[in-house]
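First the structure, which I've put down as structure tokens, then a few questions once you've had a look.
Complex shown without one protein chain; remaining protein chains in place.
So, chain A:
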């Protein structure tokens, strides 16, 4: 294994260089990881966004046992995606659509702090296998565009990370279905990532709905309360990882170590 890149390099700069070199391995940022194969992004992970397996199984598109069977039988050969298609569990198109949805979602959060250092570990490709590799430049461009989109909708980044609360206006207007479902889970304690996970939805797409709700004055970041007055659930700023997500991540790490 070759030496890691200097730690002062920022994620976008490092990613651009790795793409030019056609590198294969894992780029780790302060908020997620990007998996590269031959300079293209083949997979992304972040604690803020649901993983592909969660999006597929929790929506009911794929039975959990079928997902884990594919991971077990094809993970070592790095062909989990292919296995799902060959077994007729998913069509190629469905796998590509869900995979790209998860990839750009995680990449957005992995590249959120583009002034912070990132590091690269050269090595093998991801266990999912290449489903639909994306040029690194397209991932960087899309992440910047998404940031600008949220800023245009409602320029308060606190909505993305803080526990959210409803205002007195919530519930009076008819909302588009996706927005209504997001609002229904705003309870004064849950963050955007927790709401996305509960909905089995991509987090960025949930952020869009929550920022629109904030722009309409229906949702606000919950005012901080004294710790003693908290009636139960996790304090603001608690880890986004739910136990299930944390378990999936550990299994993923174990597979990668094979």
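Here is the rule we use: a contact is a pair of C-beta atoms (placed from the backbone, for glycine too) under 8 Å apart; a residue touches a chain by one contact, two chains touch by 3 or more; residues count from 1.
Note that in this section contacts and distances are computed from a predicted model.
S.K.: Can you match the unshown chain of the complex to its UniProt protein name from these: "Acyl dehydratase", "Amidohydrolase family protein", "Roadblock/LAMTOR2 domain-containing protein" or "Amino acid ABC transporter permease"?
M.R.: When "Acyl dehydratase", "Amidohydrolase family protein", "Roadblock/LAMTOR2 domain-containing protein" or "Amino acid ABC transporter permease" are compared with UniProt, the left-out chain turns out to be "Roadblock/LAMTOR2 domain-containing protein".
S.K.: Which one, A:13, A:47, A:200 or A:215, makes contact with the chain that was left out?
M.R.: Answering carefully, the residue with contact to the hidden chain is A:200.
S.K.: For a quick check of understanding: of A:12, A:75, A:101 or A:221, which residue touches the chain that isn't displayed?
M.R.: The single option touching the absent chain is A:101.
S.K.: Which of these, A:42, A:56 or A:71, touches the one chain of the complex that we don't see?
M.R.: A:56
S.K.: So that we can see where the missing chain sits, which residues of chain A does it touch?
M.R.: Contacting residues on chain A, toward the hidden partner: 55-56, 59-61, 85, 88, 91-94, 96-98, 100-101, 104, 132, 141-142, 145-146, 149, 174, 176-179, 181, 199-202, 204-205, 208.
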